[in-house]
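First comes the structure, then the notes that go with it.
The complex appears here without one of its protein chains, the remainder shown in place.
Chain IDs A and B follow the sequence of writing; residue 1 opens each chain.
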Amino acid sequence: MSNVTGPGRRMSRRRLLQLGLLSATAPPMLLHSRRAAAQIGGAQPAPVPAPAGELKNPVEFKGPKVKASSPTTLSFWQYVGFHVEVQKFIAEEYKRRHDPNVSLEITAYPGLNEQRVGVKSALAAQSPTPDIIAIEPGAYAVDVSASGSVRDFTRVFAEDPEYKRGFWPNALELLTINGAVVSVPAVTNTVIVYYNRGLFRQHGLEVPDTLDDLKKIGAALNAKGTIPIAYPAGQDRNFPLFPYYTYAGGTRADKLMREADLGLKPWTSPELVAGAEFVEMMAKSGLYAKGPLGVKEPDAIQIFATGRSAMFWGGQWMRRSIRAALPPSFDLGLFPFPAVVAGGHKPVLSSVGITLTVNARSKHPDLAFEMIKALTGAWGKIEYTKNLGLSPNGPIGADAIAYQMQSLKDPLYPEFLKLQPTGTTRVIFTPAVEEAMTQGMQALITGQKTPKAVMESVEAASQKVGTRKFRAG
Amino acid sequence: MRPATVRHRWRRHAAGYAFTGPALVILAAFLLYPIGYSAWLSLHEWDGYTPRWGPFVGLENYRALAGDEVFWRATLNSIVFVVVRTPLEVGLGFLLALLLNRRLAARSLLRTLFFVPVVMSLIVVTIIFQRVYEPNTGLLNTFLTAVGLGGWAHPWLGDPATALPAVIAVSVWKNVGFSLVILLAGLQGLPQDVLEAARVDGANAWQLTLRMITPLMRPILALTALLSIIGSLKVFDLVFIMTRGGPTYSTEVLATMLYREAFELNHMGVASAIAVILVAVVLSIARVQAFVMRESREGEAA
Partner (left out) sequence: MVAASVTRPRGLVGRRARVGQGAVWAVLLGALGLSLAPGLYMVSLSFMDNPQLFAGRLVPVPPHPENYPRAWVASNIGRLYWNSIYVSTVSMVATVAISALAGYGLGRIRFAGRGVVYGIVLVGLTIPLQIALIPLFINLRTLGLINTPFALIGPYTAFGLAFGTYIMKGFFQGLPRELEEAARLDGAGEFRIFAWVMLPLTRPALATVAIFIFLQNWNEFLFALTFITEGRMRTLPTGIYALLSSEFYGNYPILAASLVLFSVPVLVLYFLFQQQFIEGLTAGALKQ
């Protein structure tokens, strides 16, 4: 496993190899890890038991190649407020250790929509601020890069190949537009099923392996008046799409889906229509809490935290808010979505978290790139994910994980790391297709349209866009 | 007609411009410019990223809208919003104003309390109503079940059939206090002697309200209605935060479609065309209303 040649300098090669083998034999790794295009991430080593005493970040914080000649403030617009703390911490360490002239000013918008409005206005006005922009992969990345609004990482990677190797290759692939990496991920993220272990035990239920298992569990729970799954389909534009992505991941149709997204294959092929049928089936199965499109994240958390539902279908990024809502006695577990077809693998939706890029009109592009390198480089990624409990953007060493666990103390973190390599990307590049998919999935959930009609409307939207003005990869 | 010398007239014009000048400058900079810019953009193709707007396309954006199902859906929803919200808001406001228009010790306090929803931030309103409407644990469904109407429990915002009414209900709730305050003020401004005379002549409360008060209140009712119509046509935040125009465009209104086209689909030209249409519609409604009011006033005078 070349993945494990992480930055774990203090460990012997042999120990690393052992760890690598160990993690390679962990169950999720048995599932085709080499279909890289379809996955984000790779195997991390298993965490070692934390030795006594205060651990330190095992990786050196490397200094920048370029420093500021006079006091400079870099502006950074992002949309995830709960990342601010750790970003500030890294920026302050950078200032303290390497470049006292550089400060980072972070603007956290309340959400992605608001940030997009802000960024769009700034770019339309040819504004040199912000220097650093957080974007989402998919349509947003295409928008800003195809219009030449941001710089790409070609030169940065050429000068520092080691930095490039720090990322999961498949994560960078997702951010490659017209042949150049336009943005780099701060973290990777998964969508999984959280479950109430206590409730499962109480009803004598086991973690489901297949869709049939899940349906049986659902029937048993419904019979006892417990909602099987809280699924906040009303949260945002993305949530209604998760079941479809899950099916595509579970049947290995995700590559086909991405080609259809780029207008190269029709959305009406049997494989892709089958995804829509799955979405419809799930909505009718009685597994979800009532009226999923009227349920938002906090509602779903409430339903789950109070024991009204046994499972919660959601993202790794919600770990903190879920924890905050749970009573202390709550026994929280997680599992990947069960195999959607007999003998298939268990699809875990996975993607890069926020990704960072540099405004093409920034007055300090070199300093901005250095700051991004500090945030996402070998030392930074360990601090970053230690603080948040999200998965790193690339491989880290077992000693690094031990260091993280010392303060994170969350048994779910290693589980997330284990599931990461089985991930299926959840990204659509073409805005109009994304819109048609979101609306189509809603129509399936509410039973207004047939799966076939929905996929036909997605195909119509795709054809209306015509030849894409960009190339993915 | 007063006879005015040329000099006189000139000075009058100058005074007019002097008084309205500051307002004009500010309105031009912050209002006319954006509108002109939108009108210009609506004739072009632009993704909102390139330094300048793209190629001139004539009326293509308008033609695209005419052929877009979503646009007609949004237009219909905007009309429904107006047609449902305005009568409710004005009607309920009028009813409450009539009830409050009496010697009540607590009138001033009540009036303030009814105004609370108007003052409340939209963020609060949407967060609270999300908790009210949530299908499984929401207050509304819990209440319905508790009083034995469990059969009426419903995923209010999750069902395309009920999402729009549910959103309109919130907007009525939020704005009724505003209509109430205006209408109550109007009631208090009515000529009391006329009403007193009618009362002495033996008119009962019902007749008084129907035959005397309502006709006298017509201009004020019309004004309240106009403000409500404009508010309904411009409604954005409430819909956007609660439903994002969904599910399946069931709550999409012109303003949310404008936002979607501009910021999600990068069709600045189309978005600008919607803006132009919206401004034109609202303006013509205002004009029609002004015309109707003038007619009715002249009718009264005759």
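One rule holds in what follows: a residue touches a chain if its C-beta (ideal position, glycine included) is under 8 Å from a C-beta of that chain, and two chains touch if they have at least 3 such contacts.
Being a predicted model, the structure only gives us computed values, none of them experimental.
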| item | value |
| --- | --- |
| Displayed chains contacting the withheld chain | A, B |
| Omitted-chain contact residue, chosen from B:V57, B:I79, B:L110 or B:L144 | B:L110 |
| Selected residue (touches chain absent from view) among B:V70, B:V84, B:L144 or B:V282 | B:V282 |
| Among A:L55, A:V84, A:V341 or A:A453, the residue in touch with the chain that has been omitted | A:V84 |
| In chain B, positions touching the absent partner | 12-13, 15-20, 22-24, 26-35, 37-38, 48, 92, 95-96, 98-103, 108, 110-125, 127-129, 131-132, 137, 142, 173, 176-177, 181-182, 184-192, 195-196, 199, 204-205, 208-209, 213, 219-220, 223, 230, 233-234, 236-237, 254-255, 258-259, 262, 268, 271-272, 274-275, 278-279, 282-283, 286, 293 |
| Positions on chain A contacted by the hidden chain, ascending | 75, 77, 79-82, 84-85, 105-111, 114, 117-118, 120-122, 124-127, 129-130, 297-298, 301-302, 305-306, 320-321, 324-325, 327 |
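In this text, only the chains that are shown with their structure count from here on.
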| item | value |
| --- | --- |
| Parts of chain B lying in touch with chain A, wherever the complex brings them together | 47-51, 130-131, 133-138, 154-160, 163, 243-244, 246-249, 260, 263-266 |
| Chain B-touching residues of chain A, taken from the complex the two chains share | 113, 116-117, 120, 123-124, 126, 143-144, 147-149, 227, 230, 233-234, 236-237, 289-296, 298-299, 302-303, 306, 308, 431-432, 435, 439, 442-443, 445-446, 448 |
